[in-house]
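Let's turn to subunit A:
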Amino acid sequence: MDWIVFVVAAAAVLAGALGVVLSTHPVHSALMLVLTLFGIAVLFVAQEAHFLAAVQVIVYAGAIVVLFLFVIMLLGIDKSENLATERLPGQRPIAYLAGLGVIAAIFLLARTAWVSGAESVAGAADGPGSNVEKVASSLFTRYLLAFEMTSVLLVIAVVGAVVLARHSPSGGVRDAEET
Partner candidate 1 sequence: MMHAVWLIPALPLAGFLILLATGRKLGDPKAGYLATAMMVGSFIVAVGVFFDLMGMPGEERRFEQDLFSWMAVGGLDVHVGFLVDPLSVTMALFVTGVGALIHLYSVGYMHGDERYPTFFVYLNLFAFSMLMLVLADSFLLTFLGWEGVGACSYFLISFWFERPTAATAGKKAFVVNRVGDFGFMLAMFLIFATFGSLNYVPVLEEAGTLAKGTASAIALLLFVGAVGKSAQLPLYVWLPDAMEGPTPVSALIHAATMVTAGVFLMVRVNPILDMAPGVLTIIATIGCLTAFFAATIACAQNDIKKVLAYSTVSQLGYMFLAVGSGAYIAAIFHMVTHAFFKALLFLGAGSVIHGMHDEQDMKRMGALRKWMPITSGTFIVGWLAIAGVPPFSGFWSKDDILLGAWEKNRLLWLIGLITALMTAYYMSRQVFLVFYGGERWKKADSRTPAEAHGEPDHEPAATVGAAGDHGAHGDFKPHESPGTMAAPLVVLAALAAVAGILKSPLEHWLEPVLAHPHHFTSPSGTKLGLILVTTVAALAGVGIAYLIWMRRRVKEGAVEPEVLRRAWYVDELYQKVVEAPARAFANFSAFFVDAKVIDGTVNGVGALVRAGGSRLRTVQSGFVRNYALAVAVGAVAILAYAVARSA
Partner candidate 2 sequence: MSESLPILTLLILVPVLGAAVVACLPKGNEGLLKAVGVTFAGIALALSVALVFDYRADGGGFQFMSEHVWVRSFGISWKLGVDGISLFLVGLTGVLFPLAILGPEVHRDVKGYVAWMLLLEAGCMGVFLSLDLFLFFLFWELVLVPMYFLIGGWGYDRRIYATLKFFLYTMVGSALMLVGILAVVFLHQQATGQLTFDVITLAEEQSLASSTARWLFLAFAASFAIKVPIFPVHTWLPDAHTEAPTGGSVILAGIMLKLGTYGFLRFGLYMFPQAAVDLAPLFLTLGTIGIIYGAVVATMQRDLKRLVAYSSVAHLGFIVLGIFGLSQQGLEGGVIQMVNHGISTGALFFLVGMIYERRHTRQIAELGGIQRVAPVFAGVFMLVMLSSIGLPGLNGFVGEFLVLIGTFVTRRWWAVVATAGVILAALYLLWAYQRVFHGRAEGANATFPEMTMRERAIMAPLVALIVFLGVYPQPVLDRIAPSVRELITHVEEHSDYRQPAVAAGAGER
């Protein structure tokens, strides 16, 4: 049963990923991204990370991809890209080589052991209690400061996005003409 779930989800993840990279049309890419994200969410569930699976679906698939689509549609840049040409010399072959190199290196490094760290440093993941409870208690005790910082980060991101995206009134005549 586990294996079936894993294989199906993995296939979805890889197919989605390849789809993102290979689609010429951005909208297609975005939709393929959704496929990947769902696959990841499934894998999270398979590994008992229920909370994260939920967040994954809500935030990524629900918010981020929608945002992508929104931008694509709004700006009208849903044009196909010609994948046959490459202006930067050597970019593609080196990129493929680098990709190969990364994956080869990872597998080579993992020959002996995939995991070598200490166990349960920040608290056990199994045992009694729900996954949400455990994540929450860790988040609000051990990682409280970092958690609070993320709120600052988010505020900054929101403010930054507003500043960047709005038509600046002080930007003067040219912006005004464009609208």
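Selection rule: all candidates are chains of the complex that A comes from, given by their letters.
FYI, contacts are C-beta pairs under 8 Å (C-beta built on N, C-alpha and C of every residue); 3 or more make two chains touch, one makes a residue touch a chain; residues count from 1.
The model shown is predicted, which means the values in this text are computed figures rather than measured ones.
Interface record for this complex: partner of subunit A among candidates 1 or 2 is 1, by the touch criterion. Subunit A makes touch with candidate 1 in their complex at residues 88, 91, 94-95, 98-99, 101-102, 105-106, 108-109, 112.
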